[in-house]
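See below for the structure under consideration.
Removed from the display is one protein chain of the complex; every other protein chain stays in position.
Going by the order they are written in, the chains are A and B; count residues from 1 in each one.
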Amino acid sequence: MQKMNKHKNIRQLLKTATGCLLGAAATVQADAEEVFFSGWETDIAVLAYSESDDRVSAYEPVIKTQKTFADDSVLGFKLVLDALTGASPNGATPSDQVQTFTRPSGNGSYQTQSGETPLDDTFHDTRVSFSANYQHDLGRLDKMIWGGNLSKEFDFFSTGLSATYLHDFNNRNSTFSFGLSGEYDLIEPVGGIATPLAQMQATDQLQPKGESSDTRFMGEVLTGLTQVIDRQTIMQLNYGYAQSSGYHNDPYKVTSVVDDSSGALVSGESLPGTYLYDSRPDKRIKHSLYGKVKHAFGADSADFSYRYMWDDWGVNSHTFNLAYRKNFTNWYLQPTIRYYMQSEADFYRHSIRESEVAYIAPYLTSDYRLAEMWASTLGIKIGFKTANGNKNSIRLQYYHQDGDKNPSDAIGIQKNYDMYPTLDAFVIQYNYSF
Amino acid sequence: MKTVYIALLSGSLLMSGCSSLGVQPWERDLLARDDMAVDNAPLDSAFDDHIYFSKEASSGGQGFSGGGCGCN
Partner (left out) sequence: MMKRTIQLLAVIMMFFATLQVNAQPVPQWLDKVDMTQYQNKVVYLDFWASWCGPCRKSFPWLNSMQEKYADKGFVVIGVNLDRDINTAKQFIKNVPANFLLYSDPGSELAKKYKLVGMPSSYIFSASGELSERHVGFKKSKVELYEASIVKLLNQLPENK
């Protein structure tokens, strides 16, 4: 050993000597680079999402990596790819006739059979999203987390920045957090921006479209307190405020206009039916109150959270989430259940009557996502370590969403059909960490 | 605006009342466990948030850390 040490010392001396001749910086640089590229903790994950009835399917591979440095600062990166296919409800309601709709590009049309929920299958889109975050200490009890993100898909571009401040007190039993974020969105719909409340026209007609793109900006504040209650229990309470201004319409969605007494299609200007393009306010303010409790039951734990959201569009929602973690020596099982319910937006209608067209302005939407709706998710996650000590997990979820299928204001033939596009989706996800 | 005032007031009351709650630094063994981290599976949360944002009218709410080992 002594002999080996002696040789090591000579090698060190030579290295320093060479360093002095060539410029010590070169050697230091090489060492520093080697050090920077080692010690990254990486996660790769894949999610497969599939809705029933030929609706949306998505495949989402993700790679995420982060490194903790000598001063406890953390640098992280994440890349998400999202490939979507399948059809989405376009907002129109089922009728007793075949319905014809024009594709967003204005070139081409698609049809819906009688009694079916109209679905637009135009889109096969791919989204790429990249985000980076950096966390560092300001003092022993204070930290900052900085974040940036970029996202691009065919008709949408988004970029954002965020900064969060965290402060520990009460012997680290309490953590106060205050975060600010801003997001800029550029919406470039296929076929251009549809004129709100204008009628959908047949393919051979002049399309009621305006500019090729529009923008939206959102600012958000998220503040909260995390509190250790006792050795087994921790709680978190957050308040969030978000304000967005700019383009909020869904340029691909329409509202059906039906006959006042029969509920049947009303002849349009160039189509067999009358459909009005989506129109929403150019401003939205959202508030959220979120609470979570985690409690350890021996080697197991339970996680319960509740969120109440309300906005100035008339929507308010409740979200309940419960997860139970059963830890075994080398693996774990985690069943979860989620229940969600929301009220409808002030300007949501499943369809409107012909006599209302004249005074329906300024806002109108039939987007099911702004309807009165409830959803439940059942999930199970299994985690285990492979032979080399790396973590794996598989997650399965079933999501069911429903709304008022038989609204009290359904007219005539509408009473025969489901006025809400019920959704069933399966999700499978696999994670690997190394 | 009134709701904001109520929220801020309850927030400050919470923070002052919380000084009596908690544990000693050496009693954080259970809290330091992976599954007891406030957001112990950020990839899962991100996937879920994205799905729910696409299908529902609400988004976000969940905040940042605290808890855990309480070390350093």
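In the analysis below, a residue touches a chain if its C-beta (ideal position, glycine included) is under 8 Å from a C-beta of that chain, and two chains touch if they have at least 3 such contacts.
Keep in mind that this is a model prediction, so the values were computed, not measured.
Considering the whole complex, the residue from A:133, A:171 or A:232 that touches the absent chain is A:171. Contact residues of chain A toward the unshown chain are 1-3, 69-72, 140, 171-172.
Remark: the residues of chain B touching the chain excluded from display are 24-29, 32-33, 69-72.
Quick note on the criterion: only the chains that are shown with their structure count from here on.
Those residues of chain A that touch chain B in the shared complex are 43, 45, 47, 49, 60, 62, 64, 72, 82, 140, 145, 164, 166, 168, 170-177, 179, 220, 222-232, 234, 236-242, 286-290, 292, 294, 296, 301, 305, 307, 309, 311, 315, 317, 319, 325, 327, 332, 340, 342, 345, 369-370, 373, 375, 381, 395, 399, 401, 423, 427, 429, 431.
Contact residues on chain B toward chain A in their complex (touch as defined above): 3-4, 7, 11, 14-15, 18-19, 21-25, 27-31, 33, 35-36, 38, 43-44, 46-47, 50-52, 55-67, 70, 72.
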